[in-house]
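With one protein chain removed, the remaining protein chains of the complex are shown where they sit.
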Amino acid sequence: MSSTFGRLFCVTNFGESHGPAIGCVIDGCPPGMPLTEADLQHDLDRRKPGTSRHVTQRRESDRVEILSGVYEGQTTGTPIALLIRNEDSKERDYEDLIDTFRPGHADYTYWRKYGFRDPRGGGRSSARLTAPMVGARAVAKKWLRASFGTEVRGYMQQLGVIEIPFVSWAEVEANAFFVPNSQVVAQLENYMDELRRSGDSVGARLRVVATGVPVGLGAPLAAKLDADIAHAMMGINAVKGVEIGAGFAAARMTGAESNDPIVPGGFRTNHAGGILGGITNGDDIFIRAACKPIPSIEKEQETIDIGGHPRKVAVRGRHDVCVIPRVIPVCEAMVCMVLADHLLRQRAIL
Amino acid sequence: MSSTFGRLFCVTNFGESHGPAIGCVIDGCPPGMPLTEADLQHDLDRRKPGTSRHVTQRRESDRVEILSGVYEGQTTGTPIALLIRNEDSKERDYEDLIDTFRPGHADYTYWRKYGFRDPRGGGRSSARLTAPMVGARAVAKKWLRASFGTEVRGYMQQLGVIEIPFVSWAEVEANAFFVPNSQVVAQLENYMDELRRSGDSVGARLRVVATGVPVGLGAPLAAKLDADIAHAMMGINAVKGVEIGAGFAAARMTGAESNDPIVPGGFRTNHAGGILGGITNGDDIFIRAACKPIPSIEKEQETIDIGGHPRKVAVRGRHDVCVIPRVIPVCEAMVCMVLADHLLRQRAIL
Amino acid sequence: MSSTFGRLFCVTNFGESHGPAIGCVIDGCPPGMPLTEADLQHDLDRRKPGTSRHVTQRRESDRVEILSGVYEGQTTGTPIALLIRNEDSKERDYEDLIDTFRPGHADYTYWRKYGFRDPRGGGRSSARLTAPMVGARAVAKKWLRASFGTEVRGYMQQLGVIEIPFVSWAEVEANAFFVPNSQVVAQLENYMDELRRSGDSVGARLRVVATGVPVGLGAPLAAKLDADIAHAMMGINAVKGVEIGAGFAAARMTGAESNDPIVPGGFRTNHAGGILGGITNGDDIFIRAACKPIPSIEKEQETIDIGGHPRKVAVRGRHDVCVIPRVIPVCEAMVCMVLADHLLRQRAIL
Partner (left out) sequence: MSSTFGRLFCVTNFGESHGPAIGCVIDGCPPGMPLTEADLQHDLDRRKPGTSRHVTQRRESDRVEILSGVYEGQTTGTPIALLIRNEDSKERDYEDLIDTFRPGHADYTYWRKYGFRDPRGGGRSSARLTAPMVGARAVAKKWLRASFGTEVRGYMQQLGVIEIPFVSWAEVEANAFFVPNSQVVAQLENYMDELRRSGDSVGARLRVVATGVPVGLGAPLAAKLDADIAHAMMGINAVKGVEIGAGFAAARMTGAESNDPIVPGGFRTNHAGGILGGITNGDDIFIRAACKPIPSIEKEQETIDIGGHPRKVAVRGRHDVCVIPRVIPVCEAMVCMVLADHLLRQRAIL
């Protein structure tokens, strides 16, 4: 239950960062959709570690194997199991952390929850566990695109103190930082290099836009689409805030400013972010999320050990400076899955 | 499925704003807890309409009846059904809206989702449907308090352009606006009177704090506590943004600033908002949410009718100027329910 | 969770035999279906107590009120809440049972599960709680019939030692015992009178047939239709055995006898009971169930009290001699709900 996302398009995630393998089981994908491992691999390659000096240098091929649910290149309607082997799990990186809790990490809470200390790279709290979700996204994405023309895309809006003006979607694909503006790339690289040298990391803000979303997705009270998107986004590692449409800016608006006038053919503005009463209105869905800095930093920090004694810790190893370059595909994945789930639910009632 | 919150502490909501009754079924409350209708009524009275000139003047006694699950003043462990009759549902208020969609409301999306136009006050999208959740909260609240000493409280932080500095929790209970600072009440009243005169409304921001939360609630990936809180909060009418701990401010921080140092006995700061890796760390849970302005305004707005023709609409009736005074108990309710649900889940595994 | 049936067509049951009211919330019924209280009342009247001297003489009008989900005679797609007030709950009937466990009843297990003794007529284990399910059935039945021509009907096949040969469906509706053969009615009445005089009761066997079921309902492994039917039937009070198609007779068959030959247009026989691999094959669904005798008997029985001391008990009050005359509508209800649920699921994927 705790590891399964969705009600009709269900994704059950398994694995730990330093165990033998990670993966997921995707249950509920309609039959008859063309699907190959190449479809999945493309998305996984976008997310994978080691793609630039600003992200973890862990070397994983992240080669995905489809174990079930596909026959002769088509989905069968039965569960699609994905398997990704862990290859480069250096346990020695974590040896000096066995008895110590890293600030900002889940070490402490896992230990208290399960009564159990698995020191290997955060175990199941590692960002590595987002890889299977990105695999699942490829399945949802294909179905959404083929059936409804729906597209879900994200980009980085802000890195620490640097705001990044939007230029175009084409630019987003043209750099490793998913920024919609290639001109800021050099500035971002310098900023990140500086942070790395000082043994620090930094937070960021990102935006996801879904276009071509059918009207009528979501349901009142317990199955609102914006609530399910908020669940999906806030559940991503490092995310501390989520906005739909105008978000926090809506707190300063008057009704006359905030309401989107309805005109023949659509809405004049989109402060609603494409969702009214928890149900899509046919407009684009606008989502923003804030990520905290990567907690693994080389700067010395105060902490305690398992015995409760004060300790100092400096987290060495192969860590990202900023979560964003790798988190964008994950955000897209989570939104794709929520939309696929609600599309199936809506098909059931109409 | 779409109307049920929670996995073990489950609340199934039913009813429409202008139907015969609203209510909910609370399944999963442990047996043997003292519970009376008076426990519920207190919370409902805090939320109910007509308590000041700034909220809807609809007259509802909101008298709650416990239909089941309680025997001789104690919960039995079986479903607790709550019933609240609708008394003051003036259908005539909505007569001129039968064919027209109110901007910022769910009229349009319900119509497109269900192929059906229920013009009576928004039907199931009405804020009235939060009353049963407030009833459910009283059950969760009693159990949390008695079993773990957990308390969940909220207050208004900002009304439109007015920021409200925190003075004390005692002040929150001393005014109808749930502001932690009685000195701003006169200013808020003037601001709301002015908005009402201009036929407009305004947004706001609120904060919820949970204290005395046991460590270890929440689970990795699909059952993170922060994700479930985000779901619960974003699902409340008018909420457009949710933050946990540092929230969007985390995007500007470095890791050294953001990480909460761990010291014997706890954490030196609380940027995490009491949750690490989706699991409570024993510190207070800090939540913020932004609400958009009430969309029902008397100012004339552009819209369309069912035939798709342009129309002008001015929404008359008995509407709140700001959602906040009545939404605070709802936010507290939703957080209580999420905590009760996760406490039951944690008891199962340990 | 524990009180909700179904995944997409969800029915949440609440109430106790001797509390203020019983009812249910039906979530997932598609919008736009004509529905009135009269539709529900007809089915409830078929099931209700006091209809003959062979069933409990408790006097309940079982008048159902639709609290939500219907507007101007049509379902809206939102939850349909049903309310039935308890009128004739004589607590004094149970006064001498406060400290004693009735053999064959759930008194003992409820007490051990919840640490709680509610002596009023079995509380939530009472057959009275099937009334809301019969109400829910009317909703599912109307939708199944209108959309697919599906019909679900049951009859009594055996009462104690008396086997009742099938004559026609028309006869089933022509007597209070739901027997397909009016000629045996006098014999059954005598048999039941004799049992009542001796202070005893008797078991029975029934059969349910679903016709006009679309092919393709059910899914492999965890959502097999026959498994879900078995769950629904075995969950009915007093049911101790369930068969699909050939049932236990299949244990004696060879493959050549058991396999249903496939011919153009269908199957030559129906040992499968309309389900292959957990999925409907388009043929009629055949279900049989065995009910144990009503455990409330006036004959003296051995038992213990709350202190664990031996006691004798003779259960007086207003009890049925055989569960069947009132359980048939419940069996039909449960099968209707399972079919409605699976039809919605199948619409989602195709």
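A few notes on this one:
In this document, chain identifiers A, B and C correspond to the written order of the chains, with residue numbering beginning at 1 in each.
Heads up, the rule we're going with is that a residue touches a chain if its C-beta (ideal position, glycine included) is under 8 Å from a C-beta of that chain, and two chains touch if they have at least 3 such contacts.
If you're wondering where the values come from, they're calculated on a predicted model, not measured in any experiment.
Contact with the chain that does not appear here is found for just one residue of C:Val139, C:Ile244 or C:Ile285, C:Ile244.
Checked against the hidden chain, the listed residues A:Gly77, A:Gly241 or A:Pro293 yield one contact partner: A:Gly77. Only one of B:Val64, B:Val134, B:Ala251 or B:Leu344 touches the chain withheld from this view, namely B:Leu344. One of C:Gly154, C:Pro293 or C:Pro329 touches the chain omitted from the figure, and that residue is C:Pro293. Note that of C:Ala210, C:Met233 or C:Ile285, the residue touching the chain absent from this view is C:Met233. Set against the missing chain, the residues C:Thr56, C:Ser125 or C:Asn175 yield one that touches it, C:Ser125.
For subunit B, the residues touching the absent chain in the complete assembly are 7-8, 28, 30-31, 77-78, 220, 344-345, 347-350.
In the full complex, the hidden chain is touched by subunit C at residues 1-5, 7, 13, 101, 103-106, 108-110, 112-113, 115, 122, 124-125, 129, 158, 160-161, 195, 200-205, 215-224, 226-235, 237, 240-264, 268, 271-273, 275-282, 290-297, 299, 301-304, 308-310, 345-346, 350. Residue-level contact of subunit A with the missing chain is found at 1-4, 6-8, 10, 12-16, 19-23, 25, 27-28, 31-32, 65-69, 71, 74, 76-81, 83, 113-116, 118, 120, 123-124.
Basically, only the chains that are shown with their structure count from here on.
Ranked by how far their CA centres sit from the centre of subunit C, the chains are topped by A. With centres taken as mean Cα positions, subunit C sits 39 Å from subunit B.
Subunit A and subunit C have Cα centroids lying 46 Å from one another.
With centres set at the average Cα position, the gap from subunit A to subunit B is 27 Å. Counting only residues that touch two or more partner chains, subunit C has 7-8, 28, 31, 77-78.
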